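In this view, the complex is presented without one of its protein chains, the others remaining in place.
Read from first to last, the chains carry the letters A, B, C, D, E, F, G, H, I, J and K; within each, the first residue is number 1.
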Amino acid sequence: MTQPHSSLIYILNGPNLNLLGNREPDIYGTVTLEDIEKSATLHAGKSGFGVDFRQSNHEGALVDWIQEAGEKAAGLIINAGALTHTSVALRDALAPLGIPVVEVHLSNIFARESFRHLSHISPAATGIISGFGANSYILGLDAITATVS
Amino acid sequence: MTQPHSSLIYILNGPNLNLLGNREPDIYGTVTLEDIEKSATLHAGKSGFGVDFRQSNHEGALVDWIQEAGEKAAGLIINAGALTHTSVALRDALAPLGIPVVEVHLSNIFARESFRHLSHISPAATGIISGFGANSYILGLDAITATVS
Amino acid sequence: MTQPHSSLIYILNGPNLNLLGNREPDIYGTVTLEDIEKSATLHAGKSGFGVDFRQSNHEGALVDWIQEAGEKAAGLIINAGALTHTSVALRDALAPLGIPVVEVHLSNIFARESFRHLSHISPAATGIISGFGANSYILGLDAITATVS
Amino acid sequence: MTQPHSSLIYILNGPNLNLLGNREPDIYGTVTLEDIEKSATLHAGKSGFGVDFRQSNHEGALVDWIQEAGEKAAGLIINAGALTHTSVALRDALAPLGIPVVEVHLSNIFARESFRHLSHISPAATGIISGFGANSYILGLDAITATVS
Amino acid sequence: MTQPHSSLIYILNGPNLNLLGNREPDIYGTVTLEDIEKSATLHAGKSGFGVDFRQSNHEGALVDWIQEAGEKAAGLIINAGALTHTSVALRDALAPLGIPVVEVHLSNIFARESFRHLSHISPAATGIISGFGANSYILGLDAITATVS
Amino acid sequence: MTQPHSSLIYILNGPNLNLLGNREPDIYGTVTLEDIEKSATLHAGKSGFGVDFRQSNHEGALVDWIQEAGEKAAGLIINAGALTHTSVALRDALAPLGIPVVEVHLSNIFARESFRHLSHISPAATGIISGFGANSYILGLDAITATVS
Amino acid sequence: MTQPHSSLIYILNGPNLNLLGNREPDIYGTVTLEDIEKSATLHAGKSGFGVDFRQSNHEGALVDWIQEAGEKAAGLIINAGALTHTSVALRDALAPLGIPVVEVHLSNIFARESFRHLSHISPAATGIISGFGANSYILGLDAITATVS
Amino acid sequence: MTQPHSSLIYILNGPNLNLLGNREPDIYGTVTLEDIEKSATLHAGKSGFGVDFRQSNHEGALVDWIQEAGEKAAGLIINAGALTHTSVALRDALAPLGIPVVEVHLSNIFARESFRHLSHISPAATGIISGFGANSYILGLDAITATVS
Amino acid sequence: MTQPHSSLIYILNGPNLNLLGNREPDIYGTVTLEDIEKSATLHAGKSGFGVDFRQSNHEGALVDWIQEAGEKAAGLIINAGALTHTSVALRDALAPLGIPVVEVHLSNIFARESFRHLSHISPAATGIISGFGANSYILGLDAITATVS
Amino acid sequence: MTQPHSSLIYILNGPNLNLLGNREPDIYGTVTLEDIEKSATLHAGKSGFGVDFRQSNHEGALVDWIQEAGEKAAGLIINAGALTHTSVALRDALAPLGIPVVEVHLSNIFARESFRHLSHISPAATGIISGFGANSYILGLDAITATVS
Amino acid sequence: MTQPHSSLIYILNGPNLNLLGNREPDIYGTVTLEDIEKSATLHAGKSGFGVDFRQSNHEGALVDWIQEAGEKAAGLIINAGALTHTSVALRDALAPLGIPVVEVHLSNIFARESFRHLSHISPAATGIISGFGANSYILGLDAITATVS
Partner (left out) sequence: MTQPHSSLIYILNGPNLNLLGNREPDIYGTVTLEDIEKSATLHAGKSGFGVDFRQSNHEGALVDWIQEAGEKAAGLIINAGALTHTSVALRDALAPLGIPVVEVHLSNIFARESFRHLSHISPAATGIISGFGANSYILGLDAITATVS
């Protein structure tokens, strides 16, 4: 177990996730990103961790935040949305971080279209959690706190 | 025929289209993006529609605008430029819109290099119009007004 | 703008389109090919053009007609149906025509099975209009008349 | 069990099958297409069905006959010969028929050259029978009569 | 016609087929494997043949049985289930048998997911019958008895 | 939330996992499968669930157990080892289960050789958890109990 | 040297070749198909052979003629045009002929687009002559007369 | 040279090899697996080694035996038969063994069908010997004894 | 030699290069981007050129700057980082520039993972220099000044 | 018709052709390379041309000779043997020659193994003649003399 | 057993093998090609065979020697080095030899980079021995003497 250099966990969300709960409820349900932020903050607090929860439609902003997490956070959870499948820049930002990185997805990406089966991010992540809806984030927090506590 | 919830049509343009008319005139002619905006505004006006015409080199900005169009526009025309071939994020933004979406291209993309034959956006579009120069936008407006009027 | 050497537009339809309106109405609607011929003739007439509207299940017949169009027509609209994906002969007939050629499809072929994404005809067409139902033909007429008028 | 709207079964044969029995007897044996027509007519008669047995080297003619079968036949057996591997038009003609369609082959196409392993027709067929020589047609008749009786 | 060295036909079934009739009835119907065994035994009896009907979830057991069939049976029907697509061992066991081998499938495997289109077994089979539900087995029996009688 | 029809969770392990802790400790660490069984039993007990923990090198045995789980278990966790990448039979056994299925892996399979990136099982799983060592099983239990409680 | 069963050589031409000399003269020159027929007839006459020279845009007609050649001709020259790359039916018609078959092309097909590099016909031909303009036909006649004389 | 921790060499044989000598003698000759066992035992005895010679049609049994060899044997020879091309489980069992592993084949697999050119086992083997009939086993024994003596 | 319309050279750097010298020193060394900027400015100064040196994690910002360079710079050096492999937008921005463009990389990208072997930018560059660490920039400056001086 | 700058035709032969007539007579016949040289010299003499006939197993020697032919010959015939399929150097030597180049093959390479279907040389040749045995060389001479006379 | 027409075995070595023992000793060890020649000569002598041992960096020289071996040698061992993966000329030289040919490799080529997995030579070899260091040559000699003695 490494000593965490912070008690803060970054949770970053990529393009279109700000609309969660408003679109395609038969796939994603009615839970909004704000609901997930609240649950995650509450759950992390039980283990003594704070949460910095952000969303952006811009790849560049996500790269900025990942670099920032490398200096300030004990761990990182990322749901990169569609950028999961197209961004090598996110991968290169994640690879040298030195803190636990968990890639999460709401739905099981392997049960969807084939172009969503490839993740550029997975090789740079500590682990992947995919398919449990909002609970994917909660399991991701447990995976990180088990590692850094 | 669905009832339009707005009389505004968004026309969004992706990377490098701001230079239209200044570069490679043998492929694209000398018409500028401003010229297209004027023709489109005039043509839409005849059917009682307004046009909100924008361009950005940033994928994230285009995603923001598509989401905005979902709330404010009666239809959307998009020429995503090079992002047509690389952006799943644009596709995911377009898919749940609920308004007519027309993908347009100035040139016939299937008569150019093979890596331009794949469009990530097409499956999320109502229709595609490609190869008629600036007239592609006018035909796109006709396609939308025929649907929402 | 080139001077049209005729005021006639050929509209050619490939295999199985004669059954339009009778089969799979959830995909193609209830409009028949005769309905489309009437609308197209009416619409072209407004711009002073006549329409020669034909259908065949035979690739060879379509090649014959395309060659004939090269001598008699001001423009050509073609919905090659399933031959779109398998016929190089149609492509070679279209390529040297010297008049505007518009490839049309009723449905968005990019949102269907992947083997329908490849069109042998597209590289030999002036432009493509796909996904607007019977209106694809009307938009195709507008595209031609805008070019040759 | 659907009610058959006819007591006629169409049996259609594609290119080069008219030469059956005259060429490559080590692969196809010495049975001719006429022999098969006789056996099939006899066998179908036992179940009270008539047979309309045809052959053409023209893809377009086969499409015409398939469309005709949709109106007049209780079931359809097709041995498309080489068109099996190249014709999407046959597939599109077969898909909406609404009567049982059995794809038959004299030889086991999966034990021959690899370009014969792909059948465009199979996804549009009710079932496939391949490899039993002329008996493939008899088994195909049994498969249809078991369904429509 | 070869002289059958036995009046017994082996019918072998692969993984998960023991659950037939209990799962996914919209694809496979409500007929159970026991029902099929009864129909097949009855049908074969009319032609003077007995049936040895077995099922296993183990590839190795199926290889054992195929080898046994080579010594005891007049013909072999095999529905290898999912092993159809992954097992070269079954193919190698079937190839040298010296008795008629019919590969059967309940559903039309070519109308399902693409990874089910490849059959390792087909090149080693005398013929294939696919897509007629439980009747595929009956047609398979007819195909064998027509050969060995 | 569905009502669990049992308070038992099956945890199934595939080929070579019985040697865990004895081989390649630089990849898998020194934890044995017995250690994981103890932790999992203890952790599930806190939520009132029992654990049935098994390992086999035989694909057929795993198929048998998955079918058994469909009748007796509230949820299923599976680490199929190398069969993850080659077995369609496991997938077909998992697909119709009707209880939550979690695919787990000790290491991040996406950071290893490319032939390990394909999982035949993922499309039939509720979700995937990969890369957290023995903790992958604990997170898998939490994912199931969150669903069925 | 086999004894020719006829002193007639069939020369068959596929789709669009009837327009030769009228289109794309920078690729094909200004020689027409009639010019080729005359030269070929003259040249064959010197060796005591007659020529039956035909063209069709219909695949089925070409298949009919190839079958006819099998009965009446001493040799066959075929320029299948675009059907070279898509027709398995022509190949199956040519394969069992039993007379010399020479595939000819005006241009060097290997120096053009890559989809023209594949010829379905070549494996069924005795030899190929490609790239010498109208002279390809003359060389093809020499190749046949050298074999059958 | 490592010190052998045993004087026993395991020789494992996969599916269908028990029929050796009875089938396809034109490919494999008339030597049986028992003949090979005798020659191998005799040959190894000359170098002071014993042989444990086994065959199974079950992948799982082979995995069990490989694991056992890791504890009891000085070296391992494996002819995995058809599992060579499909089993990642065998590879994972072989990779961490820590004793010399020789993959042998009776025939030259690279001169047979292309799907037999891929071996999942080769990357986990010390060396490969292929194409010398029964002598492949003898050469394999020499390769092992040269290493461990 | 063209006459330079400016004495300024743009040097643009893509995602994650701002962290150079802080991460993975075994691959990239300990030189920072600031160090490179200083060396480049000094080196260009000797030839009478100024340097405008920038970095961004945003693809859109890089496109903006490339367009700006087209108006203000005598030459452009670009190290696009991970966007090298995914961005068609950068390529389209570079293609029409009309000034020398040198693509540089610190490491030899052809000796790294295969997905880094594809560069979308190379076809739009005048030349490529890859593998000389910070010296790649200096050699790139020499290449430009040799052309435009 | 260009004016020939020489009355000499080079005929170059690649690896293993020196053994012609001694090996695999069922494929290549019993004609030797010396026989071909004699026939070619005799045939060319009738048109007033001389022949320089050479063979080498060395790619470099063939490149040397092709360059030499560029200076001394009126035309070039090349049978590159196995180098046809692997040598880009031969292609680059042939491409800029400026004299007619005919690629010849004794057998029909498209009826042999698939790796022999690709010719690196064809795009740099004026034309290809394949499949007529030694007569391929004679036809090649006719093709050249028709061009340069 | 064929009667050897010579008591000489050719051992041919391809490019760069002359440097063996001087480079990359962690892969190839410190044994030189001279050491191998000595061991091989000694070992062959015990069975009454002589050895002709050669090395060249020239593909053409290797082809010459293979042809020579066809006339003078009882068997041939070849380690073609890098030419293994690129030379069809070596394959064509080996294929018709009529004496046993053993392809040897020092290292296990299937455990190295993927482009080394393809051997053009294997289909023309009697057998393959790969991965036993210098001992691969000794085993190769045994394989030949077992065949020709």
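Keep in mind that, in the parts below, a contact is a pair of C-beta atoms (placed from the backbone, for glycine too) under 8 Å apart; a residue touches a chain by one contact, two chains touch by 3 or more.
None of these values were measured; they are calculated from a predicted model.
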Chains on display which the left-out chain touches in the complete complex = I, J, K
Query = Which residue, J:Pro25, J:Gly45 or J:Gly60, contacts the hidden chain when the whole complex is considered?
reply = J:Gly60
Query = Of the residues I:Gly29, I:Pro96 or I:Gly127, which one touches the chain left out of the display?
reply = I:Gly127
Query = Of K:Ser6, K:Asn57 or K:Ser107, which one is in contact with the hidden chain?
reply = K:Asn57
Query = For chain K, which residues reach the chain that was dropped from this view?
reply = 14-16, 18-19, 23-24, 56-61, 81-83, 85-86, 115
Note = Hidden partner sits against chain I at residues 108, 110-111, 119, 122-132, 135-136, 138-139, 142-143, 146-147
Where the unshown chain meets chain J, residue by residue = 58-61, 63-64, 67, 86-89, 91-93, 95-96
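Throughout what follows, only the chains that are shown with their structure count from here on.
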Ask   = Where chain E and chain F touch, do the two copies share over half of their residue numbers, giving same, or under half, giving different?
value = different
Ask   = Where the CA atoms of chain C average out and where those of chain H average out, how many Å apart are those spots?
value = 64
Key: Inter-centroid spacing, chain I versus chain F (mean Cα positions, whole Å)   = 48
Request  = Would you mind listing the residues of chain B that make contact with two or more other chains?
outcome  = 58-61, 86
Ask   = Can you list every touching chain pair?
value = A-B, A-F, A-I, B-C, B-I, C-D, C-G, D-E, D-G, E-F, E-H, F-H, G-J, H-K, J-K
